[in-house]
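Dumping the structure here so I can ask a few things about it.
Omission of a single protein chain aside, the complex is shown with its protein chains in their original locations.
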Amino acid sequence: MGGGPAGLAAAVQLKKSGVDNILVIEREKHLGGILRQCIHDGFGLTRFGESLSGPEYAQRFIDEADRYGVESVADSTVIDIAPDKTVIAASRHGLSIYEAQAVILTMGCRERTRGALSIPGSRPAGIYTAGVAQSYINIKNLMIGKRIIILGSGDIGMIMARRLTLEGGQVLGVFEIQPYPSGLPRNIQQCLNDYDIPLYLNRTVSDVHGKSRLEGVTVSQVDEKLQPIPGSEQFYACDTLILSVGLIPENELSRKAGVRLDLRTKGGIVDENFQTSTPGIFAAGNVLHVHDLVDFVSLEAERLAAGVVRYLHQELPACDIEIQPQGLTHTIPQLISGNRDVELFFRVTRPVSQAVVELWQGDKKLTAKRLPKAIPAEMMHITLPASELINKLPVKAVVVNA
Amino acid sequence: MHKQITCILCPNGCEIQCEYVDGAILSVQGNKCNKGQVYFQQELTDPRRSIASLVKVNGGELPLVSVRVTAPIPREMIFPVVAEIKKQELDAPVHLGQIVIANVLGLGCDVIATKNVSIG
Partner (left out) sequence: MMVKTYDAIIIGGGVVGSAIARELSRYQLDIAVLEKENDVCCATSGHNSGVLHAGYNNRPGSKMARLCVAGNAGFDQVAAELDIPFRRTGKLVIGFDGDDLRQLKRLKQQGQDNGCRGLCIVGRDRIKELIPDVQGEYALYSPNTGVLDPFQLTIGLAENAHHNGVRYLFGQQVTAIRRQEGLYHIQTTRGWFVSRWVINSAGLYSDRIANMLGVEGYQINPCRGEYFILDQRIGYLLPLPAYPVPNEHSGGLGIHLTPTVDGNIMIGPSADYIDQRDDYAVTRPVMDMLLEEGSRIFPLLRREHFIRNFAGIRPKLTGPGCGGFHDFVIECAPQAPNTVNLIGIESPGLTASTPIAREVVQLIGERERLEEKCDFDPLRRRPPRLRELSVDEQQQMIRENPDYGQVICRCELISKAEVMAAINNPLGVRTMTGIKYRCRSMMGRCQGGYCQTRIAEMLLEKQGGAYDQLLYHHDGSNLFYGRVR
């Protein structure tokens, strides 16, 4: 479900593994997912050794899907899915009801909204989440503002800072609530510093002004609890506020299928095969946990495909060893069998340097990996060696200072 | 002259303090390896960037096609190149990889389309 980078990579890998009867259901007219509006480069450095734009990266997989004869249906929206893997999709041609042995969830994510942040103030026009702004500009050919403030230093916010500047907008600043930036250092350099766009940390928008169209925002400094500090308010006159304040995996359909979600990732709880709590339903990509590099999305989807193949051959062992993160936001997967080595993906909760990530089971340290420098913006990984496991007790994944 | 650069070549992201004069590096502090040397040299003397932009499409299923330069261009040429790109108009169909501007502003790289746009 979903023909973006995750769905396409999974489909191609399945075909390569001899699974033939596959359908990719895509709600847009074209395959490619969110990459179609990410016109900047930086995609594919690991995967292809080239710096491609989003649409080009997507096209590589679309072309391969074509080569392998992957069947897809576009302009179709899945409107229901049951735990028995019956999927109902709606299109202009009618409802299609599909029965599947396995369902792969690759629906991506949605953006956190102003309402979800409860930003005080009036509700004028001119407040856009970064992805919506990106779609208006790059796809719909509509310019959304002139004097812009960006809340959130996530990658997409910084990318839009550059995009807006190149299209003649004046970006007054990027404001980040944490004491460190949320996005990758490369974007700080190439999207902000290059254009003299200031980045302010420990800040948030505490009020919005304007009745019809935005007239300005009040920015406050925040304390260590991320609460606005009274007296620190500063007014910025602007006509556009871009919100880049988080992505949320889009799991409304997953819930319908009975998939249990991880409260931290907002995505499914999966095992080393990327199978969710509902047998035969798998998840990868942004719908599972938000990625920063699409190259890792493709890798993850390919691992999922291997899991699906095992499932179809009834070769999936029980995965009942839990991974418990400490000092990490989460790990994917959350459950393992213990029968084979597993690559655990994680993010640190705050920037660390000269740290070590360690895997423990009870009193035994299974393995460790040095982290000279780790930031929440960058997904990291560590290999869990199955041979070191002594029992079925939970494995703790902790970050410690070296 | 003094400059601080964050090296972007690997996730370490070392914060580098550079002393340089007339484009020659005098000293480098804060780095954990020497891979960044070429990068700093480039950054100090001739910083280069990749640029993506949009070109109007006539008669296509989409109003715009995304484009990018095929090689990084000098940072100070970003706006002039974008200005050249803004002048272009293409008729559908547009093919991924199609050269929109050859040797843009004599910089030795092209501007290519990065998406297919069929006739609308």
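Letters A and B name the chains as they come in the text, with residue numbers starting at 1 for each one.
Operating definition for what follows: a contact is a pair of C-beta atoms (placed from the backbone, for glycine too) under 8 Å apart; a residue touches a chain by one contact, two chains touch by 3 or more.
Quick caveat, the model's predicted, so the values are computed rather than measured.
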{"item": "For the chain not depicted, the shown chains it touches", "value": "A, B"}
{"item": "Option from B:Ile16, B:Leu64, B:Val81 or B:Val111 whose C-beta touches the chain left out", "value": "B:Leu64"}
{"item": "Options A:Lys16, A:Arg67 or A:Arg123, residue touching the unrepresented chain", "value": "A:Arg123"}
{"item": "Residue, one of A:Thr113, A:Gln178, A:Ser232 or A:Thr349, that touches the chain absent here", "value": "A:Thr113"}
{"item": "Sites on chain A contacted by the missing partner chain, in the whole complex", "value": "27, 75, 77, 79, 88, 90-95, 97, 110-111, 113-116, 118, 120-126, 129, 131-132, 135-137, 139-146, 167, 206-208, 211-213, 228, 248, 252, 255, 266"}
{"item": "On chain B, residues whose C-beta touches the chain left out of the figure", "value": "54-56, 63-64, 86, 89"}
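By our rule, only the chains that are shown with their structure count from here on.
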{"item": "Distance from chain B to chain A - Cα centre to Cα centre, in angstrom", "value": "25"}
{"item": "Chain A-facing residues of chain B, complex", "value": "5-6, 8, 11-14, 32, 49-54, 56, 61-64, 66-68, 75, 78-79, 82, 96, 114-116"}
{"item": "Partner chain B, residues of chain A touching it in the complex", "value": "29, 36, 39-42, 51-53, 55-56, 59, 137-141, 166, 185-186, 188-190, 194, 372-375, 378, 380"}
